[in-house]
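Scroll down for the structure; my scribbles are underneath it.
What you see is the complex with one protein chain gone and the rest in place.
The chains carry the letters A and B, assigned in the order they are written, with residues numbered from 1 in each.
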Amino acid sequence: MEITRRRILEIGTGAFACAGFLGLPAFASLSDDAITEFTGGAEMGEGVITLTAPEIAENGNTVPIGVDAPGAVEVSIFADGNPEPKVATFNFGPLSASRGASTRIRLARTQNVVAVAKMEDGTFQMVSAEVKVTIGGCGG
Amino acid sequence: MKIGAWTAVAMLGLTSVTLAQDGNTLSIDGETIVTEAVAPAHLENLDTIYSGWRFRTSETQALQIDDFDNPAMIFVDQALDLFEAVDGSEGKSCSSCHTDGPEEFAGLHASMPKVVDGKLVVMEDLINSHRQDVMGAEPWKWSGADMQAMVALIGLQSRGTPMDVTIDGDAAPFWEKGKELYYTRFGQLEMSCANCHEDNYGTMIRADHLSQGQINGFPTYRLKQAKLISRHNRFRGCIRDTRAETFAEGSDEFRALELYVASRSNGLHVETPAVRQ
Partner (left out) sequence: MASGVKPRVKVPKTAAAGETITIKTLISHKMESGQRKDDDGNIIPRSIINRFTADFNGENVIDVTLEPAISTNPYFQFDAVVPESGEFKFTWYDDDGDVYDTSKEITVS
């Protein structure tokens, strides 16, 4: 790899960005409240449902995500760094097949996307994924 | 190879962004689109030209692989309705004259801009002159939703055909003017188009992965604005980012620049309507 001044700048920016990602979102409590509203405070298991989301979103305005929740009757999606953490709730009807769905969402900044599923037996499952949102590209 | 620079950043923590530029081909519903070609002879500083699709993340690329997933197609659908909609004093729609439908325009986009009666015209000019002169209708705003939907519908008829704009003969003076603009440094940042899209494509400018600035996929659905973006709007955005006063959409400067930039895409397939970040 050819080392140029520009590349060194990139490396610096990359390292700085990584350091920035370690900080947890300040709005976590807002999304906790929203999740509690959905679960009624019930304990949530992990490992049953999966969430597909990009590690890096090229633009936070349109981020493709998908959730696969076998055995779920309802799945709610939250974004813990958005001004309003609720994103969407999917209720699966009798003719729904896989208990999964995909959509495109808005993320205000780098944050965790959380999916919480209400299972057929009334228990709850959750999964979360961090999505890094790139800011500072060429707009307009 | 310069185009791999994103991976250098990726190693430093922004891991597993899979950019498919190394050998992946764009295939839309079974139709293969050429995203890499030998640079046209007039390009002195590039050997290979790449579609902007190659510089995007796999998630953004995926939006263009399937016409249903491509959000631009809702606007193409709207343009199909506009094509049939009567407007103006003459009581005509596009389809009153173009009875074979938009398919009549297969190949047209790949040859635009072109010189007609000594004037350089782009697709927006053709649409508006027909609206005014034939339909007696009000011209559409350059970057308006109706206009760009129609440009996308007509462009789609050429998807999969190689860009092939004429640069000699009548077109030569316009092309020379466009080339001069391309290499002119604008704004407080004193940057030309070439500084980013020829000298530094494949590297990062802040959070953006720089492409070669090819326009074979325009109008393009940009995730940022969530709508179809015209070529001139994108030119304006780039020049504004250099902190310059920009030329207007529909200005002769941008017509000439469009011809020159389109000629840099000669050989790449038309991708209209593409999806970009």
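Rule of thumb we're sticking to: contacts are C-beta pairs under 8 Å (C-beta built on N, C-alpha and C of every residue); 3 or more make two chains touch, one makes a residue touch a chain.
Computed from a predicted structure; not experimentally measured.
Asker: Determine which one of A:Val87, A:Ala117 or A:Val133 touches the chain that has been left out.
Answerer: A:Val87
Asker: Would you mind spotting which of B:Tyr50, B:Phe75, B:Phe235 or B:Tyr260 touches the chain that isn't drawn?
Answerer: Counting the whole complex, the residue in contact with the absent chain is B:Phe75.
Asker: If you put the missing chain back, which residues of subunit B would it touch?
Answerer: Those residues of subunit B that touch the unshown chain are 68-69, 71, 73-75, 77-78, 145, 226-227.
Asker: Which parts of subunit A are in contact with the chain that was left out?
Answerer: So the residues of subunit A touching the missing chain come out as 61-63, 66, 79, 82-84, 86-98, 100-107.
To be clear about the criterion, only the chains that are shown with their structure count from here on.
Asker: Report the inter-centroid distance (CA atoms only) between subunit A and subunit B in whole Å.
Answerer: Distance between chain centres: 32 Å.
Asker: Under the touch definition given earlier, write down the residues of subunit B that touch subunit A in their complex.
Answerer: Subunit B residues touching subunit A: 5, 8-9, 12-17, 56-57, 59-60, 62-63, 71, 200, 203-208, 222-226, 233, 236-238, 240-241, 277.
Asker: Within their complex, state which residues of subunit A touch subunit B.
Answerer: 1, 6-7, 10-11, 13-15, 17-18, 21, 54-59, 61-64, 132, 134-140
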